[in-house]
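A single protein chain has been removed from this complex, and every other one stays in its place.
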Amino acid sequence: MIEQILHSLSLFLPETTLTVFFCAAIIVGLVAGRTSRASLYVALIGIALATWFAIQQAGSSEGIFTGMVVVDPFATFFKLLIGMSAIVILLFSLYSAEVQSTAHRHIEYGSLLLAMTLGMFLMAGSTNLLMMVLAIELTSLSSYVLAGYTREATDSSEASLKYIIYGAVSTGLMLYGVSILFGLTGATDFYNINRALATGSVNATALLVATIMIVAGFGYKISAVPFHFWTPDVYEGAPVTITAFLSVASKAAGFALMMRFFKTCFIDANALGLPAGMWASLQGFEWNKLLAILSVLTMTLGNLVAVWQNNLKRLLAYSSIAHAGYMLMGVVVLSDKGLAAVLIYFIVYLFMNLGAFYVVMLVANKTGSEDIDTYKGLGYRSPLISVAMVVFFISLAGIPPTAGFIGKLFLFAALLDAKWIWLAVVGALNSVISLYYYVRVVRNMFLRDPERNAEPVVFSAPQVVIVLALLIPTILFGLFYSPIVELANASVVMFGMK
Amino acid sequence: MNVETIFFYLLGAVFVGSALMMVTRRNPVIAALYLILNFFCLAGIYLTLHAQFIAVIQILVYAGAIMVLFVFVIMLLNLSDERRLSEAISFKKIVAGGLSVALLLELLYIFVYRKTDLPTLNAERSIEIGTVESIGRHLFTKFLFPFEVTSILLLAAIVGAVVLAKRRLD
Partner (left out) sequence: MLEHYLPIFMMILGGVLFGIVMVKLNEWLGPRRPTEEKLTTYESGMEPVRTARERFSVKFYMVAVLFILFDIEVVFMYPWAVAFRELGIIGFVSMTVFILILLIGLFYVWRKGALEWD
């Protein structure tokens, strides 16, 4: 037993690091005094180290801690993604007016970001219902508090409250679903659930009810319709840094857990005559059709509502709902190609979405507003930032030669490969709608005159460096995409699966 | 009829009675007191099902800690004039009532006709699982890792509670 635990711990270094730094961030912050930024630096070092250790684990594939979590290429990929976005968010935070104005609460900011990252790392690797719920709870709990972090602002408190209420309801539903699934199969381990379901003695209706309830929990994390109601209000009310983190890392962790859950629990492991890289859903339970409906609803609603938004944060919130819809298409097709497409999309999404949010934050820092009118003539006041924003937006819309195009290209290729033509058509139509509202912002920046006596907006050198660090990959991966494709193809391997 | 069945029906009767009293009381504090009685009965019912640990938790956490929070919220909101609370029949109430009746009929149908294909439980095994010793044994071997993660979850919750509830942070 002791040897087992020690062996597990050796493979658990990234999470252990995060735990130690989480505790350290609290203690250091308390000792260093109330306005110290020490906790933020502790968090930055902790997450950077944890990400480094996660990279070291590339290639290993093993279940640890009596099968509660696994370390496999799939989990490592998402840990890398989450860790990188957490680092970027912490760098944002050092230059965020919102975060810096609440200096007396830096301990909580740093430590809860660490806790949230830890929760998401665990989500990426969970293979047990119990761990799954615990990891989601750890992530959600930290994000509730961070969403309401700037308590002085009313909308921030409101955002936090809405987030908690929706979160409590969807976690409750998920717990119901989990308990039904446990009752049906008598197992909490994903692999054992699959084995129990494969015997075919489980009541199909009960299984469907349980799955729908569990999907409520996942849907809430990835903000899929109809579990998206919290998204616009929380994204608008929360500090921009946290909004950006929720829209990328939280979504990535939710997708990681959902893909693992469906792929390990609900596929027919003994299906015969399938082409390589394709899987089959359990006999008599075609859950991918359920996800297809969810995907269509999510992207259509997200895009249609985004058209009417005038607040940039709300616009990006609906756009992120729509992107969740696109990514769900990759899960529907039941193939390694589909999963790889989702992973590619996430790499691309990391850069372009964080970039867009960062520009919104910089502009809000200077002007105090996130309204679309603020962007009128910004192209003349601050050319570099505006050009960056244009690139991020056309990448989000999926136009070549940006990385966003590559993400969409692989998704649609996977769909057509698996003969999901109608879904591909819906996805393509949605991309066209999305173009409208992205271009609307771009038009405001370059084709509208600035208001009179508007001065040039100047940003400091470190801020420009961060923008460039996000801008260059967004263009580069649109032209040289083979590295990310290779990384994604190598990362679809899950522990214990063919 | 053995002792357990007698106790089950006895506790069940008090359970349903206290639940009815709770939802029909106008004074929220009295309703809360009936809820406590309800929790104790539920703990008793868990015992008749040999779920020893759950019974203890029911009293320790629900009747103890959660009730403190309930009573506090009642005191904070301080609904002084509960006699004037409206009793109008709204669309929401009709829908809620309809759903409740449907659920009741459903359950009655299942219990009367016993139309379940659920496997019968092995009584000895369920007795063995429910004891505090066996929970302890499993929690600290197979589920040791989730147990440790819980401590981190609680720590994050403590930090979060202080951030959200403390008026002046210094």
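The letters A and B name the chains in turn, as written, and every chain counts its residues from 1.
We take it that contacts are C-beta pairs under 8 Å (C-beta built on N, C-alpha and C of every residue); 3 or more make two chains touch, one makes a residue touch a chain.
Just so we're clear, the structure is a prediction, and the values are computed from it rather than from any experiment.
Engineer: Could you tell which one of B:Leu60, B:Ile94 or B:Leu108 touches the chain left off the display?
Structural biologist: B:Leu60
Engineer: In the complete complex, which positions of chain B touch the hidden chain?
Structural biologist: Against the missing chain, chain B presents residues 3-4, 7, 47-48, 50, 53, 56-57, 60-61, 64-66, 68-69, 72, 75-76, 78, 80, 127, 132-133, 135-137, 139-141, 144, 147-148, 150-152, 154-155, 157-159, 161-162, 165-170.
Engineer: What residues on chain A make contact with the chain left out of this view?
Structural biologist: 1-2, 5, 19, 23, 26-27, 30, 107
The working rule: only the chains that are shown with their structure count from here on.
Engineer: Under the definition above, what is the set of chain B residues touching chain A in their complex?
Structural biologist: Going by the criterion above, the answer is residues 117, 141-146, 149-150, 152-153, 155-157, 159-160, 162-164, 169-170.
Engineer: Quick one: which bits of chain A touch chain B in the complex? Just the residue numbers, please.
Structural biologist: 1, 5, 8, 19, 22-23, 26, 34, 65-66, 68-69, 104-105, 108, 111-112, 115, 118, 122, 128, 130-131, 134-135, 137-138, 141-142, 144-145, 148-149, 151, 160, 203
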